[in-house]
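Structure provided below as structure tokens; questions to follow.
Every protein chain of the complex appears in place save one, which is left out.
And now, chain A:
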Amino acid sequence: MSDNTDSNDTSMNTVSGDKKVHGTVAEFTTVDSLMDACRKVRDAGYQKTDAFTPFPVHGIDKALGIKPTILPWIVLVCGLTGTAVALTMQIWMNAIDYPYIISGKPYISLPAFIPVAFELTILFASFGTFFGMWILNGLPKFSNPVFTDPRFDRVTDDRFFLYIDAKDPKYNQAGVEKLFGEFGSDYIQSVVEDDSEKKIPGFMYKVWIAVAAVSIIPLLIGLKMRVTNSDQPRFHIFFDMDFSPSKDAQQNTTLFADTRAMRPDVPGTVARGQHDVNFRTGIDMDAMASIDGVRAERLVRMLDDDQPESASESEESAPETTKSVMDTTPWLTDNPVDVSEETLLRGKQQFGIYCSVCHGLNGGGNGLVNRRAQRILAATWVPPSKLHDASLHADVYPDGKLFSTISNGIRKMPGYSAQIKAEDRWAIVAYVRALQRSQDASIDLVPKDQLEKIKKQQAEVEAALKAEADKANAGAESAEEETDADTSDAETSEDAKDESA
């Protein structure tokens, strides 16, 4: 249906009797006759016109010469505003004002924002359409002068009306009536000022006051509740949200056959960061079970109880590790950790923290604690092993055994399983192997591009050693040990890189 033309309030230029005339209306009985009349009125040059029909008639805009509406642009702007508001709101709330991770997604997680953006686009566009249409049509408008004619009521049923406003520059009452007469309309009428009672009936005020009064009641109840106390139990609007059906720890449930609300782990569950038994003991436990089932079972049970393995195991392994020929434990021979540069650097770091105080930075068994013990002649001191001893090389002292020793300790050395993570203990094993290698590796293993550098460093170290030796000969004893430790350390780090390559 067509838009209303400009409203028709005041400024009449024609008077019929003593009432102001707003325009002229003509009645038609068919759509076709109305459309014909519309086209002719348009062609006659009238602009402030309007047609009234009981149902939407397509093509009437063109017939009346009504310009396309700007409503789509309003809707577009409103829709885009909705999108922008929704996205800004969500980004602000979820990523800036109160950063909160939901479902492990990033703070600004576009897919999650799309539904709201879509809804707000539609909402704003709908508002734009609805209220834009109201504004463009001059709504709300409770009365229109055409309503004064009782015959006009049939426009809601089976009659069609064409209206020309008196404000049209071409308007002339007689001329318009003559034009309408040519269309064969059998009812042509001037639209006059509505002089019916304009006062709102008194009872309407009473109804409005009553409605306003009643609508305040919930607000008053709420306000009263906020400032008074009550001994009544709380009123639960959402009962199942106030009393969640979820179970607390140790409670019973009827959901499961064992009536426990706390569920045990699914068989075979591996906790995050947890490794298998072999990884945690350094022993091939399947092979162990076939040799000594009782001991294997005890070892596994100790792990599951999450006890530090050192307690009894150290006694168990202490006598065995002294002579490798007598050792029947199926130690892991390969380091289960992926030996990379990263692992070796980690091993070096951990070795430096935990091992070097006794074993020395170069693994030579002459760390600060040892030196101190020697100096004060500590009677019960057992010197730490030199890690470069052939008896500690991989062929006689497998990786698994070395791992077990670090974990559980040996002789005076305590177990470190409580301090060092299993992965890091394996990294230390790898680093110790690198240290051992550093003492007897051939120069041929050095990559060609580094050979020159290594040789230069070697020469420097030898020169320094020689100088130190000369000095020592001259009588300075204490300086020698320190230089030894430093230079060896430089070499081992080179070697570590070498191995990782």
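What we mean here is this: a contact is a pair of C-beta atoms (placed from the backbone, for glycine too) under 8 Å apart; a residue touches a chain by one contact, two chains touch by 3 or more; residues count from 1.
Heads up, the rule we're going with is that contacts and distances are computed from a predicted model.
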| item | value |
| --- | --- |
| Protein name, per the UniProt record, of whichever chain is missing from view ("Putative sulfite reductase-associated electron transfer protein DsrP", "(2Fe-2S)-binding protein", "Quinol:cytochrome C oxidoreductase" or "Acetyl-CoA C-acetyltransferase") | "Quinol:cytochrome C oxidoreductase" |
| Among A:114, A:369 or A:396, the residue in touch with the chain that has been omitted | A:114 |
| Given A:72, A:293 or A:447, the one touching the chain that is not displayed | A:72 |
| Chain A, residues in touch with the chain not shown (by the definition above) | 31-32, 35, 57-63, 68, 72, 76, 103-104, 111-112, 114-115 |
